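Shown here: the complex without one of its protein chains, the others still in place.
And now, subunit A:
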Amino acid sequence: MAYRYNHILIRYGELSLKGKNRNNFIKALYDNVRKALKAFPTLEFEKQHDRMYIYLHDEDSKQVSEILAKVFGISSFSLAIKVEPDLDQIIDACYESLDLTTPKTFKVAARRSDKLFPYISDEINRKVATKILKNSDWKVDVHNPDVKIVVEVHQDAAYIMTDRVQGAGGYPVGVGGKAMVLLSGGIDSPVACYLMMKRGVHIECIHYASPPYTSQNAQEKVMELARLVSGYQGDVLVHVVPFTDLQLAIYQNADESYAITLMRRMMMRIATGLAQKRHAQAIATGESIGQVASQTLESMLAINDVTNMPIIRPVVCMDKVEIIDLSKKIGTYETSILPYEDCCTIFTPKNPVTKPRVDKCEKYEGKWDFDKMVQDCIDNTEDIWVHPVKVEEDLF
């Protein structure tokens, strides 16, 4: 009989280096993996100090692999066959797991953590290879094999693996605290979301909606982007801020050239309020130096001035093409380029100021009671949970 993969073996990423925090990291990863695979009810999970195992039972190994490849904190994983720590069983499992019809080169790499196992690693290598060599046209190549057969013998079980899938790397989401990411609907902010999560930061998104200047389609596009990145942490909470009144007040009270800077300052104030409410420690944006007028260093200085919170800009030094490449990789690009207006593009001034001054900003802001409007925005924000799998009705 041909063996089917019944296990997945997960190797931890960078986190295995982190002395004292190690247990927290492993626990976070374990929880994230379970959450990501919630849709597969018969999976069983086991965590050990250096590995994590998933017992597949009857679930589809391909679908499970696709989801696992998105979970941060995993350096790599392999589909594995688990057998008794018995040499004959190991040899049979290795032999049966291969498709021997087309000739290839191979190498067997055995390891035994159970030093009482009666055969040393090299003997296991030779015995497994002998069976394959005798019964097929496969040849050994220890330097550049087409297929590397890994055998791990532990006290209670042996694992046979023939492939190794690259994991997403990074830290398990959540171990790095929580941040609020400003999600506009463009190309950059979903990439910022991804990079934050990659370093283990749990994110919530903030979207500023200015109906009727922005359409319902624009908001749905943002929700779709949130959905696309939500897979990296299980699900994501999106805060939709009703921004119209505040935006109109800016245009009534300030010179057009300062409007964008003031708008960004208001956004930061609202984000700070929401971050405090949600116990987040930072704000993140998709800004990149020099990309538009409001993203010069002078602008960032003027914008940062309104909050004590760290403002993290994960793509700040990336070129546009680099950001685009990454957005294509994480699958958000096609949605980002849909042509709906967001609140940044709707009132584009002809000559936005590139070197705004804080004192001037404050002068304009002194003209009306924006504190109350900011508070209204925070109070009237609508919270929407977004899950990676679209929930469709009975219709389809």
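Just a few scattered comments:
In this text, a contact is a pair of C-beta atoms (placed from the backbone, for glycine too) under 8 Å apart; a residue touches a chain by one contact, two chains touch by 3 or more; residues count from 1.
We adopt the following convention: contacts and distances are computed from a predicted model.
Think of the chain that is not pictured: of "Aminotransferase, class V", "ABC transporter substrate-binding protein", "CaiB/BaiF CoA-transferase family protein" or "sn-glycerol-3-phosphate transport system permease protein UgpE", UniProt labels it "Aminotransferase, class V".
Check A:F45, A:Y213 or A:W368 against the missing chain and you find that the one touching it is A:Y213. Taking the complete complex into account, residues 211-216, 248, 339, 341 of subunit A touch the chain not shown.
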